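Quick notes on the structure that follows.
Only one protein chain is missing; all other protein chains are in place.
This part shows chain A:
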Amino acid sequence: MPQPTLLSRITDFANRANPYPLYEELRAAPVLHEEEDGPYVLSSYFDIEALLHDPRISSDARNLAAAGDDELAGDETGGLPPSFLRLDPPEHDRLRRIANSAFGPPHRPRRIENLRGDMRQTVKELIDGFGDERRIDLVDQFAYPFPVTVICRLLGVPREDEPKFRGWVDPLVASLDPAAGQDTGGEFQKSAQEARMQLGMYLAGLAEQRAKEPRDDLLSDLVNSEGPDGAMTMMEVLSTSVLLLIAGHETTVNLITNGMLTLLRHPEVLARLREDPGLSVRIVEELLRYEPPVQLVPQRTCIADVEVRGVTIPKGSRIWLVLAAGNRDPERFKDPQRFDPDREDIQHLGFGSGIHSCFGAPLARLETQIALSELARRLENPRLVEDPPPYRQNAVLRGPRHLNIEFDGLRD
């Protein structure tokens, strides 16, 4: 029997709980090309950083299809035109500019900050909801519901519609991560398809309303944008909303869950956070380095020959950028395997870099800072029930499926 390839070992579910030794092997061959029709896999911090700014690297879904798509690249928008995540400039730039004018400075400098109160309230309610339970699943009872509520407030989904909205999002998000052995052609996919359609129709209706009667929300800004780029078309609004929803959901769940897992494995840091909520800023940055919610970017191709460390990656090749490996590259970081929020230079590839760097980064940062500092403050003597916890199937958006935690009580 031939030796399994390093890539197949990385995608092998058996290695999900701790892929970091495999990433170390990966870095020993920083430009890895194991199989003729396989991707070129990049794992050094500096190489990844460079390629994320390289204009010969394309994110366009059409180029990827031409290069021979693979199972990891996924397709989150089904039926809708590609979102800006899957486009190159100039189309990417136009859509991202419009989206950005609805999301942050200079046009909406307070949009994220204004969600702070809602976020705090949601976190409080979720923790209060633990009630008398002294053993919870942090994923199902906290990390999973939290980002959906936030994205609803951001988009402008009325509160009375939130349960309905959540009802569509759940199967959709679940379909991104078919559990091992699940029938992927059957009911599961069908209900996701159905949910996608319902969600699309709902958002289209809401967007039409907002076009007539704008409110102070993101959807209103997307459909009424008056900048030099004009407004988005309805289809563009839909694919952008779905992108924000899907891309912003699983990643935030994982960041919060990986965060709590890491803190429970480093109780001295957890104790410090309890005393000093301000430490959450550094903790979240170090988490994005140490346990990034997006482990690798498998969606890039090169439109010209690109030379990296003496290896020529031929035009048309698929390229994987293993962010999580770069984040622990000893060429870049001192003591890279150590979780250390006190690092002098916390930098990371956790949000990518270049023109596709995470659009929702300011939102994800704030959500996770609030979530972790409140969990640290309110849970008395929290501890892991099992270590490692059970993981999701997904190797790209890697994180625990459940995180069972026991604690002695809730502080107010």
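The criterion applied here is as follows: a residue touches a chain if its C-beta (ideal position, glycine included) is under 8 Å from a C-beta of that chain, and two chains touch if they have at least 3 such contacts; residues count from 1.
FYI, contacts and distances are computed from a predicted model.
Chemist: Could you check which of "Aspartyl/glutamyl-tRNA(Asn/Gln) amidotransferase subunit B", "Manganese transport system membrane protein MntB", "NAD(P)/FAD-dependent oxidoreductase" or "Thiolase domain-containing protein" matches the UniProt name for the chain that's left out?
Modeler: "NAD(P)/FAD-dependent oxidoreductase"
Chemist: Decide which residue listed in A:E34, A:D93 or A:D170 touches the omitted chain of the complex.
Modeler: A:D93
Chemist: If I consider the whole complex, including the chain that's not displayed, which of A:G38, A:P277 or A:G354 touches that chain?
Modeler: A:G354
Chemist: Taking the entire complex into account, which one of A:A271, A:A304 or A:V385 touches the absent chain?
Modeler: Here the residue in touch with the unshown chain is A:A304.
Chemist: Residues of chain A in contact with the chain that isn't shown?
Modeler: Chain A touches the chain not shown through residues 49-50, 53-60, 88-90, 93, 303-305, 353-355, 357.
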